[in-house]
Each structure stands twice: as C-alpha cells, then as structure tokens.
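Please find one structure pasted underneath; my questions will follow.
A single protein chain has been omitted from the complex, and every remaining protein chain is retained in its original position.
So, subunit A:
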Amino acid sequence: MDVMSHSSTFLLPGNDHSSSVTYALVVLNQRLPRFTPILWNHAQVRVCADGGANRLFDEMPLLFPRDDAIDVRHRYKPDIIKGDMDSIRTEVLDFYTNLGTKVVDESHDQDTTDLRKCVAYVRDLAPNLDKSNLCILVAGALGGRFDHEAGNINVLYRFSTIRIILLSDDCLIYLLPRTHHHEIHIQSSVEGPHCGLIPIGMTSVSTTTTGLQWDLTNTEMRFGDMVSTSNLVQGEKITVQSSSDLLWTISIKM
C-alpha cells in the first residue's frame, strides 16, 4: 500500500511557489479565518463561492486595520467568482468584475452545492494550473448551518482522490482515504495538539495509528460506539491506516 504524506505547510507564512504542491483557495460564505491572508499567499488560484465574495470584500480589510480598505480589496482580488449567485451583493459583484475577476454564473445548476461547483472548476477548468500535485484549501467550510457543513464534508468524500482541506478559525479537516497508509507531519507552531479521527458515513472495522496520545490498534470505530475525539498528537509524525475512509481533524493554534 502506498504512503500518502500530509503536512499543513499552507498555514506557515511565506509563499514558497517552488513547493511541489499547487494550492488553490476557495472562499465560502462564513466568517473568514484570521489566517486567510496566509492561505491566499500560498494559492495560485483563488475562487470565491458566491457569498464568499461578500466575506472577502467585507472582512479582508478587517484583517488589515491599518491599511486602506480599498487597497486591501485590490490586493485580495479573486480570480473567479462561481456559484448560483443568490448571495453575492450587487456592489461586490460589480467591484470585482471591474477589477477583472471572472464570473461564472451557475444558477441553472441547483443540484450541486457551491463548493462542489468550485472544486469541479479547479479540477477541470482552471487554466495554466499544474494539477499533478493539487491541494484545494477551503476557507469558511465549518460552523454555521450544519447541513452546509455536512454538504462540505460530503465534497471530501465525493472527490476522494483530490486533496481538499476544510478550514475554520478553530480547526482543519481532511479525508484519509482507505487506499493509503498515511503519514501526517505535524506543524506544531500552527496546529495541534487536539485531534481526532472520525468515521463519517460508515463503520471503520479496523484502524491503527502511531503518534497519538491514545493510539488505535486494529480498533473498530463507529458512531454509536467509539469515535476518536479529544485525542492529542505527541511528537511530529502521526501514522494512520484504516479499512475505511476517515476524517482527520486537528486544532489550529494561530
């Protein structure tokens, strides 16, 4: 079984575009995490999902209180605004359109969520993007309405062969597919120690880990019985192997 490596280098300051990972950022319609500028700097394409454009417009200046708001909005201009367009305010749409942001109106498609549309766009259509090692960062993916959160988590399962990281101010989540043995390299300056492994959608008959305070050894996990929450990372490397897809979650300390 192949090893899949994970590292939250996207939370570290800097914009090392020589990194082998190509980051894309999708901004959803929840309060912007306070570290959104760091994610932005790592990303080579930046997409707002409908009302996410309102969040960028309203809240990015709040993260730079000493700067002129219009300057901040110019600096943090999305490449694309995509979705069903039922949340974005007219003045926000006009502002970014005038700056050259491409708008892709998908209001005809009511069967898929805004995040799903944006992930499909990045996967298929984003021009000039090296997608051989793609990682999609999703800001504002958690909290708020639970059905939205569940729909966002479902996008991780639907696109299980693409690295997608859901981010909020408090934590991040990504899928650990059962097809791989996972090595998670902990960036302890920005994440941890609180973590968990969550068997969403089906029972996990057997999971084995190393590097956690409460490691699992061929342990069964399912809702209604044991689920690994309030666990703690110990040290710099976690390994996970499971008979089912699992969600990995870790707290963010920025």
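The definition used in the following text is that contacts are C-beta pairs under 8 Å (C-beta built on N, C-alpha and C of every residue); 3 or more make two chains touch, one makes a residue touch a chain; residues count from 1.
Here, contacts and distances are computed from a predicted model.
*Asks:* Would you mind picking the UniProt name of the chain not drawn here, from "AP complex subunit sigma", "Proteasome subunit beta", "Glutamyl-tRNA(Gln) amidotransferase subunit C, mitochondrial" or "thiamine diphosphokinase"?
*Replies:* "thiamine diphosphokinase"
*Asks:* For the chain left off this view, which of A:5, A:189 or A:229 is in contact with it?
*Replies:* A:229
*Asks:* From the list A:195, A:216 or A:238, pick the residue that touches the absent chain.
*Replies:* A:195
*Asks:* Based on the whole complex, identify which of A:67, A:170 or A:236 touches the chain you can't see.
*Replies:* A:170
*Asks:* With the full complex in mind, choose from A:62, A:125, A:150 or A:254 the residue touching the hidden chain.
*Replies:* Residue touching the absent chain, from the options given: A:150.
*Asks:* What residues on subunit A make contact with the chain left out of this view?
*Replies:* 113, 142-148, 150-151, 153-154, 157-158, 160, 168, 170-171, 173, 194-196, 198-203, 222-225, 227-231, 245, 247, 249, 251
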